[in-house]
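Omission of a single protein chain aside, the complex is shown with its protein chains in their original locations.
First chain written, first letter: the chains are A, B and C, and each begins at residue 1.
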Amino acid sequence: MNTSVKIAGVEFKNPVTTASGTFGSGMEYSQFVDLSRLGAVTTKGVALTPWQGNPTIRVTEVYGGMLNAIGLQNPGIDVFCERDIPFLKKYDTKIIVNVCGKTVEEYVGVVEKLSEQPVDMLEINVSCPNVKEGAIAFGQDAKALENITKEIKKVAKQPVIMKLSPNVTKIADMARAAKAAGADAISLINTITGMKIDINRKTFVLANKTGGMSGPAIKPVAVRMVYECAQAVKIPIIGMGGISCAEDAIEFILAGATMVAVGAANFSNPFATVEVIDGIEEYMKRQNVTDINELIGAVR
Amino acid sequence: MNTSVKIAGVEFKNPVTTASGTFGSGMEYSQFVDLSRLGAVTTKGVALTPWQGNPTIRVTEVYGGMLNAIGLQNPGIDVFCERDIPFLKKYDTKIIVNVCGKTVEEYVGVVEKLSEQPVDMLEINVSCPNVKEGAIAFGQDAKALENITKEIKKVAKQPVIMKLSPNVTKIADMARAAKAAGADAISLINTITGMKIDINRKTFVLANKTGGMSGPAIKPVAVRMVYECAQAVKIPIIGMGGISCAEDAIEFILAGATMVAVGAANFSNPFATVEVIDGIEEYMKRQNVTDINELIGAVR
Amino acid sequence: MQICEEAKLIETNKLSDGIFEMYIKTRVASLAKPGQFVMVYPKDSATLLPRPISICEVSDGELRLVYRVQGKGTKEFSLYKEGEMVKILGPLGNGFPVEEGKGKRSILIGGGIGVPPILELAKALKGEDVTILAGYRNSDMFLDEDFKKQAPLEVATEDGSVGVKGNVMDVIREKNLKCDVIFACGPMPMLRAIKKYAEENGVTAYISLEERMACGVGACLGCVCKTTHKDSHSHVNNARVCTEGPVFEASEVEI
Partner (left out) sequence: MQICEEAKLIETNKLSDGIFEMYIKTRVASLAKPGQFVMVYPKDSATLLPRPISICEVSDGELRLVYRVQGKGTKEFSLYKEGEMVKILGPLGNGFPVEEGKGKRSILIGGGIGVPPILELAKALKGEDVTILAGYRNSDMFLDEDFKKQAPLEVATEDGSVGVKGNVMDVIREKNLKCDVIFACGPMPMLRAIKKYAEENGVTAYISLEERMACGVGACLGCVCKTTHKDSHSHVNNARVCTEGPVFEASEVEI
């Protein structure tokens, strides 16, 4: 049975990675999950310099999911290269580094610093709804997305995944823009912007007012968008949004995702990633599928 | 204690109505709910001629919600005027008629036919994701929305509510377009387009492939959009999306909604509307609020 | 009249592999007719839509429901304990036209998980010229003993372990059963075969259809089926299974 997939020449032992920001750099979950079992670890967004992130309350629960407004707190690329990459290199897994920034120059700066690092792919987060400057602005305008993708592709030594925002009218247009600018792959969906109000205290629950929604509640939207992108462009897709079991992951794969990422589910079940991997294999056995690549985009 | 609210000169005894398409014309639920208790009944979308709707499967459950792709099956405006309006007139409640169409002319045609009818308001559905022509196309483009709103306002004798689609990049732009064209109010959100795949049969669950997502799962997105619109335009808002109890309704009101609509919750609880009304009164008592209008948009 | 209430689970049993029954004490019982159904509301809050389940038997203010564990909702039902409160809505739908079976030769056909509603119908037609015909996968049958108390029972099993090997149509052919009217509930291929048989043999067939439902009361228009006549709601030949059905005269529907 083959569960390995390939994106832009990089081979992953299985199609399961972690959703950026929900798994740190793997360290915290390494006591529950053998990181070498994962197709890849996708790390928390990293910027050129350390970022403070937003004030708390940063996370809250909603029906069937959660909102977060972390605001991309991170130690900056230098600490990351010194500490997190060497840690991850100890495992037999691929490394996808999620990159954030406030300006095109910042993104490019991080990508340059990563160009000499032993990481396998870059995922460019142009879709974080929780920071004021940059981020989502690039992900909600096809022109801006095309431009930043081009600039990044100029300096990137590793294949580039553009991570799309679901907070758009036509996700397929964004996929087309990313592809036109030379993106090697796209990943989606980032969180959907949401809000929760505390009716007793008559105020927003999150200090940032709005937060990004994730978890099972957003899955139908994510599957739909993966499908729309798969129909629109012929570049590999990493699908995510509410995946908490193998059945969820397979939905994304059938809709057109080459890989899938497990996000908020790690919080409700630290073993979620491995259970998804095992479950995919069981499904393939049950369905007599010998190569996972047969399933990718099989529903049209 | 005052629970009555006013929109465009129409007074509602309380801020609770039904979400179009989830309550028929009230007939089916009238054995569980005294329709005279409701602020208003908002009826299922009605077109110029009878519509068949989509093939089945038309509804399916998703985590914390459901998808529907009814495709606006309806008997057409003539049967509606003969049968449904007289039925509703027997109750002491306001009538909001939801209008759909494939072309601007069709919408205008329905609105004209309604102009001599004893109904209180019109809600124009430019946001149904489940029909190919018209509908959502008007709701995803600010120019198109402005245009159709203007045409409808030319012939409408009742105040006009434009019902917005959440499947857009910037909901506030749509609110501004509706207002600029003379809409008396806006309502939101219609369903979010989603998809469910049956991994055993390897096919879409819904015959229409995609469907509109509703239910508690979409509430945080809906509250956020109501808030954004309330900050952007000063016209009354009817808020909906996942309201299943009074606490949910109050979130929308605090975010800026003058009225709220109960949708899919009717399916999980036929008494939902009345429980929401009762619960709002209890909350007002608990919080010592004497006039519901104090709560509208109180969180900023 | 329809009622939505929390009803008490009096008894619950496993009948065969994956098949369970529950007896619930409810005011719905006094209103229920054969072929009608109830909505049962799961409690898990991620599972929001009610599940349509046919009325299998009515007695002493109790409803008997027999169901197969299919997905999340029915799985949850199967874990309920006696004494638990279960939210239900019903009775829903039109039910079988019992009077059409009076004074005539009827065959009552149930296939698979369509078997349960046949029991209450058989009780309503007790004393009439009735044959019950039930199709199962294998010898792991359910309700067969109950049927035998009401009328002669013929069985088809897919593996031939009991009765005729094959499906219910094979029984009719093999045993050369004759009738004026058929009442049936079961999987779509079976209903299609019955519709065809009825047309070819000048028999009237009443078939109970399944469709995905959200409201159960006719409001959402989720559960329609194509009809040859104008439906009462939208006049577009799309009758609501939950309201105009689930039982239709076979010649009226396109299936």
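The definition used in the following text is that contacts are C-beta pairs under 8 Å (C-beta built on N, C-alpha and C of every residue); 3 or more make two chains touch, one makes a residue touch a chain.
What you see is a predicted model; the values in this text were computed from it and never measured.
Among the chains on display, the ones the left-out chain touches in the entire complex are A, B, C. Touching the missing chain, out of C:Ala46, C:Met141, C:Leu221 or C:Val253, is residue C:Ala46.
Contact with the omitted chain, checked across A:Tyr63, A:Tyr227 or A:Phe252, is made by A:Tyr63.
If you put the hidden chain back, the residue from A:Pro216, A:Pro236, A:Gly256 or A:Gly297 that touches it is A:Pro216. Residue B:Gly64 is the one among B:Gly21, B:Gly64 or B:Gly109 that touches the chain missing from this view. Contact between subunit C and the unshown chain involves residues 44-47. Interface residues of subunit A facing the missing partner chain: 21-24, 27-29, 31-32, 44, 50-53, 56-61, 63-66, 68, 70, 73-76, 79, 215-216, 264, 266-271. Think of the hidden chain as still there; on subunit B it touches residues 63-64, 216.
FYI, only the chains that are shown with their structure count from here on.
When each chain is reduced to the average of its Cα atoms, A sits farthest from subunit C. In whole angstrom, the spacing between the mean C-alpha positions of subunit B and subunit C is 35.
Rounded to whole angstrom units, the spacing between the C-alpha centres of subunit A and subunit C is 47. Multi-chain contact residues of subunit C (touching two or more other chains) are listed as 45-46.
Of all residues in subunit A, those touching 2 or more other chains are 63-64, 216, listed in ascending order.
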